[in-house]
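Report on the following structure.
Note that one protein chain of the assembly has been removed; the remaining protein chains are unaltered in position.
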Amino acid sequence: MEDTRPLLLEVEDLKTYMFLDEGTVHAVDGASFSVRRGETLGIVGESGCGKSITARSIMRIVRKPGKIVNGKILWHRTPPSPGNLGQTLDLTTLPEQGEEMRNIRGGEIAMVFQEPMSSLSPVHTIGNQIMEVIMLHQKVSKQEAREKTLLMLNQVGMPQPSRIIDRYPHQLSGGMRQRAMIAMALSCHPDLLIADEPTTALDVTTEAQILSLMRRLQEELGMAIMFITHNLGVVAQMTERVIVMYMGRVVEDASVDDLFYDPKHPYTQALLRSIPRMGSKALGEHTRLASIKGTVPDPFNLPKGCPFHPRCEHAMPGICNVIDPGVTQVGPNHTTRCHLYGDPSQVIPLESKTPASSVA
Amino acid sequence: MSSQQAREISIANELDESLNPSEQAYVAPQWKLMYWKFRKHRMAVVSLFILILFYIGAAFCEFIAPYDPEAFSTNFVAAPPTRIHFFDDHGTFRGPFVYGYKRERDPETLRPLYTEDKALIYPIGFFVRGSEYKMWGLFNTNIHLFGIGAKPDEQGVFLLGADRLGRDLFSRIIYGSRISLSIGLVGVFLSLILGIILGGISGYYGGFVDNIIQRIIEFIRSIPSIPLWMGLSAALPANWPVVRVYFAITVILSLISWTGLARVVRGRFLALREEDFVLAARLVGSSEMRVILRHMVPSFLSYIIASLTLSIPGVILAETGLSFLGLGLRAPAISWGVLLQEAQNLRSVALAPWVLLPGVAVVTSILAFNFLGDGLRDAADPYSR
Partner (left out) sequence: MAKYILKRILYMIPTLFVISIISFAIIQLPPGDFLTSYVATLRQQGEDIDATAIKALEEQYGLNQPIYVQYGKWMRNILLYGDFGLSFEWRRPVKDLIWERIGLTVFISLLTILVTWIISIPAAVYVATHQYSFLDYLISFISFVGLGTPGFLIALVYLWIMLSVFGVNAAGLFSEQYINAPWNWDKIVDMMSRIWAPVLILALDNTAGIIRTVRANLLDELNKPYVETARAKGLKERILIWKYPVRVALNPFFSTVGWTLAALVSGETLVAVVLNIQTSGPLLLRALTSQDMYLAGAFVLLLSALTVLGTLISDILLAIADPRIRLEG
């Protein structure tokens, strides 16, 4: 089944490095993926795998000492239609503080952050902070911005929007703050919403409310969502397609069904095994919960070859610890980066890797 | 991934594997980490050396100063700093020496003018005999570090010039450092005792006691210190001996300046009280005293030392300010503030600008303490960046 929705965002071989005193960390190390209009893409991986930096690279808000050093981020601003090729921008070429990038940031691509507690300014009212985005990206008066803010707060299911609008963040509960964040992000009707672990800091009931709110809003507004999380349950519930990241690269890209029922990459398989299953006891299974052996490698000292090989059950000596695997097609719309699914001699290394820099 | 995470991961990994020399940092004892961190703060290291020099000068001032600080000579009123030569007019090397002064008077302003008399050469000697003094009250001697051996009335070597009475400013500054630098240490020591006791009580017990002590600290910090100090020290009887005035002033200064230290101690105590290792020590049945002395004090000692160092300048400045106003120590006591009183008279500054030099000594020592304190504060937390 071919997805015919037009492409919205294409990330090609993105590399974002952090230049620290101790050495260079390859936070995002050749990630490639795409998002279609209206699609919900999940990005999963352990802490520190480069999910958040990928999101910040797309927004072009990577802070020093981080820097995008390679790759393209193609933003298909208007979809191609008959007789019109559409407009496409490479975000990596735009000046970070330039007008065009600032218009895209917050206007066309919006972001919701992890910590609803600290992601809102403590000394400005909710209304002030939401109206600011509206007035920034739309030519409206203060009065109109306030009306739009009230509408938006209503739409995210905020109780008593007309009172909440003049409240300060510390007077709101965590769930309400996150609703406010979502209202702020969606107030300019972006084409892409990047949600960076938006429910991690919330309790389970609130999390469920926020997730169903996001699904409803997506139906109503039709934007694409990039859902960053380490919670596979949330992925199963929310997304259509998933990419799995490990050490700054995409190791598997599959539809959500393929990922859960036919995972290919040993890392994905290990991740899935580490989810506790409800009712496994009733089935008479008394097994220990699996964990992935070893820890994430030292970011200053990446292993040679496939970065996962020291922890991989299927590692093939002489291959996995020598050659970096390329991308292999393992099914329709399903790719992975692993030597198990291709003839290693056929694999053309993506690029000769520079040896990992040593500790200064 | 943030750099913080990256560092934590790398530390965790390194500990698993065998260590190579560059990884010693992960197993080094805390004091060693502190030492490394401190060494990286160049200004702090330089400052430490300067302060050591200053304190040696203060300890051995009788020996280092070439003259008695009270010795005066009308022949050298407002004499400028003496130039030290190594080669004479013919270009022959003669070792360090000074020329004699030729004294004239400006016919209009009647100001004394000094020029060098190239005919008179006084070589500078080391360990020369000069005025008699009693070293640390132990023995009499007359050996000085350097001097020119000439009679004081005939010619002198004034490294930093002479004041309106013809007294050697270098000697006076060296003598002054004894009071000015020691009052900082003694004052801070007294504040430390007050600060640790009250701050410790405040932070350890919290609640009502804490509230009361915090109010007191806020109160003391919210009243202007100098007018209060002025009022209190003006009340000291004028006929008290120098030593008693010295201690009275120190007590007055530390009565007000303990608040900063108390705040630091309290803050550390509050933070440490919540730490797991303190809870752990308590759970295994350590006594309160043992918890405090064995577990809590070592982990904030370094902070205390750092903030002690940072509060010394305040005391030095306060003494200087009070003595400058004539309300602190008074002549015949010599401190940098007393010396600066001379500079209150604009005419004498115009005549002999070098009377401002005690101010340079004050600023240097204060900056040195600030830099040193900064370095120590960085070192106190060796895991931060």
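Every chain is named by a letter (A and B) in the order it is written, and numbering of its residues begins at 1.
Note that a residue touches a chain if its C-beta (ideal position, glycine included) is under 8 Å from a C-beta of that chain, and two chains touch if they have at least 3 such contacts.
Values in this document were obtained by computation on a predicted structure and should not be read as measured data.
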Selected from B:Ile56, B:Ile84, B:Met135 or B:Ala234 as touching the chain missing from the view: B:Ala234
Identified contact with the non-displayed chain, of B:Gly130, B:Gly200, B:Pro313 or B:Gly375: B:Pro313
Residue, one of B:Gly91, B:Pro224, B:Gly285 or B:Pro332, that touches the chain absent here: B:Pro224
Omitted-chain contact residue, chosen from B:Phe38, B:Tyr101 or B:Phe324: B:Phe324
Interface with the undisplayed chain - residues on chain B: 215, 219, 221-228, 230-232, 234-235, 237, 313, 317, 320-321, 324-327, 340, 343-344, 346, 349-350, 353, 356, 359, 362-363, 366-367, 370-371
Touch list for chain A against the chain that is not drawn: 59, 61, 97, 101-107, 110-111, 113-115, 118-125, 132-133, 136-137, 168, 170-171, 181, 184
